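Every protein chain but one is kept in place in this view of the complex.
Now for chain A:
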Amino acid sequence: MANETPRTPVQTTGHVWDGDLQEYNNPLPAWWIYGFYITVTFAVIYWIIYPSWPFGKSFLPGVSKVTYVNAEGQEETWHWNTRAKLLKETQDAAAMQKPYYDKIASLPYDKVTKDPELSSFVLSAGKAIFSDNCAPCHQAGGQGKVGHFPNLTDDDWLYGGSFDKISETIHKGRRGYMPPFAEALEPTQVDALANYVLSLSGQKVDAAKAAEGNKLFHSQAAACYYCHGDNAKGRPIIGSANLTDKVWLWADVPGAKDDAAKVAAVKQVINNGLNRGVMPAWEGRLKPEQIKLLTVYVHELGGGK
């Protein structure tokens, strides 16, 4: 600081206390003052453009506007607000996706899966729709929950896994039902049936009990064959389960600790029956093109036939 300016005497405000206590009047730096003026100017411009002050029973809406097309296809213009902006952005995003949806709607299912670009779109857009609507029950990856909701990534389908069947399931929903047998059958009979059912999928069981269960299964007393079929492979037309495969939905056999627990799990289902296999219908909630996309997505989760 070779050339310092000489000190000028400090100005005071003229207020004096206790005889000699004075209040200095040091000005703020000029850059600070100008910065302050700029913020004031900014605020005024902001008030004009965006909603700002309460005014009477309403408020000053600002001159900035947001225009979008609402669900009824009418153009609506609002003063700027985050809700209108969201609607506008949602609409813009939908417009960007429209060419893909149109193409998917116009093509048969298997053509969609063979087009790498459309297929990639299905995988990303389908994930979003699935997460919003299906994941609460079927879980984020479609893996379901044993005892509650079917796994969509395996190859077992209660109602059929073709594109058309999956589409039908999403559109109309499903309602699965199995009556409880605790009243109708003796505990020993239920035990025999459970052993037989486990034997169908190659589990270790009491052979004598299983043989007795086999008889009961095909008899009028229990009449299991009526729904599950003579060969116990289930009937997709009514959604009855295939008892001969390794996939379990209602009885948690793979998660059971030992053989006794497996039998107990199956007995539980036979005794109490089932009234939980309810899937709501989605045709009123999702748009047809969304359901079509979702159908392909679910089909591609791994189990589609």
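Convention: a contact is a pair of C-beta atoms (placed from the backbone, for glycine too) under 8 Å apart; a residue touches a chain by one contact, two chains touch by 3 or more; residues count from 1.
Everything below uses one rule, namely that contacts and distances are computed from a predicted model.
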Identity of the absent chain, which is to be given by its UniProt protein name, from "Extracellular solute-binding protein", "Branched-chain amino acid transport system permease protein", "Cytochrome c oxidase accessory protein FixG" or "Molybdopterin oxidoreductase": "Cytochrome c oxidase accessory protein FixG"
Message: Going by the contact rule already stated, which one of A:E168, A:D245 or A:E289 would touch the omitted chain in the full complex?
response: A:D245
- prompt: Of A:D132, A:D155, A:E186 or A:E283, which one is in contact with the hidden chain?
  reply: A:D155
Query: Who touches the missing chain here, A:P51, A:P254 or A:P288?
result: A:P254
Statement: Contacts from chain A to the absent chain lie at residues 1-5, 7, 29, 110, 113-114, 116-117, 119-120, 123-124, 139-143, 151, 153-156, 202, 242, 245-247, 254, 300, 302
